[in-house]
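One protein chain is absent from this view; the other protein chains keep their places.
Let's look at chain A:
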Amino acid sequence: MESRRNPRAVVDPKVRQVGFFTSSQPDSTHQPDPIASESHPVVSRNSLSPVMIPPPRHNSSDTFPLRAASAVSPSSFSYSTRRDFPDGSTTAASPGRVSRGSFSKPSSSSLPGVGMDSMAAAKSSSVPASGLTTVSVVVNMPPGLSEKESDQKKNSKPLKEKTTKAERRALQEAQRAAKAAAKAEGGKAPLVSSGSVASTNVKAAKPAKPSSQKNDVAVAAAAGPSEKKGGQTEKDRKKDAPHPRMQYDDESRVVKAKRRAVVKQTEAKNRVELFRHLPQYEHGTQLPDLETKFFQLDPMHPAVYKVGLQYLSGDISGGNARCIAMLQAFQEVVKDYSTPSEKTLNRDMTAKISSYVSFLIECRPLSVSMGNAIRFVKNRIAKLPITLSESEAKAALQSDIERFINEKIIMADTVIVKHAVTKIRDGDVLLTYGSPTAVEMVLLHAHELGKKFRVLVVDSRPKLEGQLLLRRLIKRGINCTYTHINAISYIMHEVTKVFLGASSVLSNGTVYSRVGTACVAMVASAFRVPVLVCCEAYKFHERVQLDSICSNELGDPNAISKVHGREDINYLDGLTNNANLQFLNLMYDATPSDYISMIITDYGMVPPTSVPVIVREYQKEHMLV
C-alpha cells in the first residue's frame, strides 16, 4: 500500500475538504509541465501529516476531475466522487493534453494544492484507482481533461500494480473517449458512462459535498473498491439508466439497473450537483439507435416499442396523451398475448407488463398519470379470477382498460369542463400557462356557450408549448394575447382568473406540473387573482412533496443553450464543455397549495386541502371495482 502513503494533494479549489485527509505525498503522477505549472500539488504534498487538514490551495486549474486511473493512492478517502463525474476524464483521447491539475492521487485530496488527484472518483476509473482517493473530482470535466488524466495515469509510478491497471484503464478510456468524441457532435457530451457508473460503485465513497454547480469535485472514495470498480466500469457503462424513482446517486442500484436495461444510455456531462439523484438526460442519442433495433427486439411488443420511441422523440407529450398511448399499447399487448405453457396468465402477464414498463421508463421517466394507470392495470390483472379462460380474461382486461380510459380520462374531462365553465363570466380575462389539455377544453366549451372572455396565453422556453394552444384557440375565434413568462407581473393586473393544468396533485395539495407553473401561481396569488387548477382525479397521488428538487425530471440541456431557428444566438457554443458551467433543464415544478384557490376535478370543485380525501375515496373505488 505504498500508494496509500502517497500524498496526493487535491487541488480543487472548489472543494472544501472536511475530515481527515491523509496528506499523502503527491503522486507520482506528475503532470506534465503544464500541470506542474499549476502548481500546487507538489508543494503541499510532502508537508502534511496524515490527519492534518490543509487549507485548500486554490488554483484555477485545479478543478479537474480526478482521474482515478492513475495513482489512486489509498490515502484517506474523504468523499467519494460521485459517479456523475463526467467521463471527460476518462477520455484520454488526446494524449498530449496537459492535465490541468488533474488530481490523480487520492490521498492528496487533503492537499488542496496538489494538482493531481486521482479523481477518478468521479469516474469509475478513479474509483478503482484510488481505493482511497480523497481527491474530489470535478464533475464536469471537459473532455480535454480526460486526456490529462490518462497522462497522469501513465505517470503514476508509485503504484506499480495500479499503474498497470491504470494503464489498462487509460486505454479503455482512450478508446471510449474516441468513440464519444465521434458522437460528440450531437452536442451531447461524449461522456463515457463509466465515470458515473463506476463512481457509483464506490462503496466507501462518501457523498461529495454538493458544492454548487460550479464545483463538482467529488472526492474519490476508497481506493480499494474503486479499483475493482474500474474493471467493471466498462460493463457498467453499457448498462442502461436505472429506474427513474431510483436515486441515481445510489451506486449499487444504478449498477443493477444498468444490467437490465435495454436502451443504452450514455453518460451526461455537466451534471448539476443538486440534481444528481435524478436520471440525467441522455435521450438524444438513443433514437436512431433504437429505431434500427426495431425488428430485433424480441421481448418487446412492437406497439410498446413504438410508444417508447414516440416518447423519446417528444412526439407524444402531456400527461393524458402519454397515458392513453401507453394504455392503448397495453391493449394491443393483451390482444396478442398468449400464455406460455406452465405459466399462469396473471403472473406472466404482470411480468411482461413490468418489463414493458421498464422499457418505457428508459425512454422517458414515467409521469404520475402513467404510474397510476399502470397500477390499475396490474391490479386488474391480479384480480382476474382463475376460472376464466384465456380469451375471456383477455377480453375482460381489454374492456377494463377501455373503461379506464373512457371513465377516468375522457369523461372526467367532460365533467371538469362542465364545472369549470360555471366559473367563467362575461368580461373575464383568463390566463393560462403552457398547453394543458383540460384547460383548452374548458376554454373552447365556454366559447361555444357564448361567453365573452379573452385569453392570455403565457409561454416559456425551451418547449414553447403555449404556441400550440394559441393556434388552436385562435382557430376557433377566441380573442387571445400571447406573452412570455418574463412578463407575467406586467400583465397580471388585468387578469381576472388563472386556469392551470397539472401533471399531478399530491396529497398535501401541492400541484406538480410543468416548470413555470409555480411562478405563474405565485404571481397571481400576489395580485389576489384566483388560481384554478383543472386536473382529473386519476392523476392524484398520495405522496407528499415539499420542493421541486427531490423528484423531478431533467430535460435536454442543449435545448437551453440553443435557440431553435436562431442560429445567430450561439454565445454558449464554446462553453458547453466548460467545467464551470452546467445547464439545467427541469421539466416539472411543485406549486404549494397556498397559491391554489380551487382544484376542479371530476369529483367536483374542491379546495386543495381535500385532495387526500379524494385519494382515499378513489382507492376505495378501485378496490371495489
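To be clear about the criterion, contacts are C-beta pairs under 8 Å (C-beta built on N, C-alpha and C of every residue); 3 or more make two chains touch, one makes a residue touch a chain; residues count from 1.
Following the convention adopted for this analysis, contacts and distances are computed from a predicted model.
K.L.:
Under which of the names "Trafficking protein particle complex subunit 3-like protein", "aldehyde dehydrogenase (NAD(+))", "Translation initiation factor eIF2B subunit alpha" or "Electron transfer flavoprotein subunit beta" is the non-displayed chain listed in UniProt?
P.N.:
Of the names offered in "Trafficking protein particle complex subunit 3-like protein", "aldehyde dehydrogenase (NAD(+))", "Translation initiation factor eIF2B subunit alpha" or "Electron transfer flavoprotein subunit beta", the one UniProt assigns to the missing chain is "Translation initiation factor eIF2B subunit alpha".
K.L.:
Touching the left-out chain: which of A:L473, A:V520 or A:I614?
P.N.:
Only one listed residue reaches the unshown chain, and that is A:I614.
K.L.:
Where does chain A touch the missing chain, residue by residue?
P.N.:
Touch set of chain A with respect to the missing chain: 423, 425, 497, 530, 532, 597-598, 603-607, 609-610, 613-614, 617.
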